[in-house]
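To start, I am sharing the structure in question, which I have written as structure tokens.
A single protein chain has been omitted; all remaining protein chains appear in their positions.
Then we have chain A:
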């Protein structure tokens, strides 16, 4: 059986190609850095050091990648079932808002109830926000792209424009601060934790600059769960069948509706978790601007990760690193516009590589025998 080694080989080739396209993007980026009076070498070393230069940097890269991994997963799962979820942004907002409200509204719950309750409530509402277009698609053939875009607008209106104003208690455009009992564990507080503080190297985390919180590990868990769902369960088999070939799936007696609604509900819940984490772990309240376009960046993360849950983790970390390292680049004197431009170039080349690979696959098929 050399299928196994074939698989590993093709994964390594994929990784190598992705790295190559990042290198090409950085080379093209030098042209723009020359527009400033800085040296590209300095700029890129700042990017690298900012993202991976020390323990805090790595931790914060992972922190920034957390919502992106989750929205990436929220796009990737429906993609495998043949659906294009543009609505992660709205699902994230709905989830985050719900968690924020639950987080401050209940004032006397113990943490072991309050936090899970806030997380689950946020995921559930996000799930509804994804499941609704799934339902419309399955039952009335409403195109999911249109439905999810419209629901994004409604979510923005409901949460940011309307919701915040109902609850806000200060001049800040945000809901009130959540109770401590609903807050996610932040690793910088590790030394206060009765068990985690005993772990070896725990003190490494105890740095005030570290913003990594527990949601990163929930994101990893979500990726594993989705991987299992897609590749190990019967429902996942059916979802993938519908995604690859709806006619073939119909012939196989597969009820596409079930897969469509489930995939969209789960993806909404996962996008909701991205919002939940930002509210309960990063900002401690639902605030205007906290979504930062994660829902849309998630589309790029999903595509770069080849819509495979494990690939999405890597894609999310790449974007997290660009965001985190980009800050350091700015500190080193590169204008923020150039920093954004380089981030965009990396995304562009990695995405172009995907297109190139699809093209290669097509050519190979065409060049095949008869």
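One rule holds in what follows: contacts are C-beta pairs under 8 Å (C-beta built on N, C-alpha and C of every residue); 3 or more make two chains touch, one makes a residue touch a chain; residues count from 1.
Please note the rule applied: contacts and distances are computed from a predicted model.
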Practice task
Assuming one chain is omitted from the figure, identify its UniProt name from "Glutamyl-tRNA(Gln) amidotransferase subunit A", "Ion-translocating oxidoreductase complex subunit G", "Sulfate transport system permease protein CysT" or "Nucleoside ABC transporter ATP-binding protein".
Solution key: "Nucleoside ABC transporter ATP-binding protein"
Handout entry: Full-complex contact with the absent chain, from A:162, A:217 or A:244
Key = A:244
Exercise for the section: Using the touch definition up top, pick the residue from A:235, A:310 or A:351 that touches the left-out chain. Expected result: A:235
Completion exercise
Checked against the full complex, the residue among A:13, A:54, A:161 or A:255 that touches the missing chain is A:255
Completion exercise
Residues of chain A touching the missing chain are 3, 232-238, 240-241, 244-245, 247-255, 364-365, 367-370
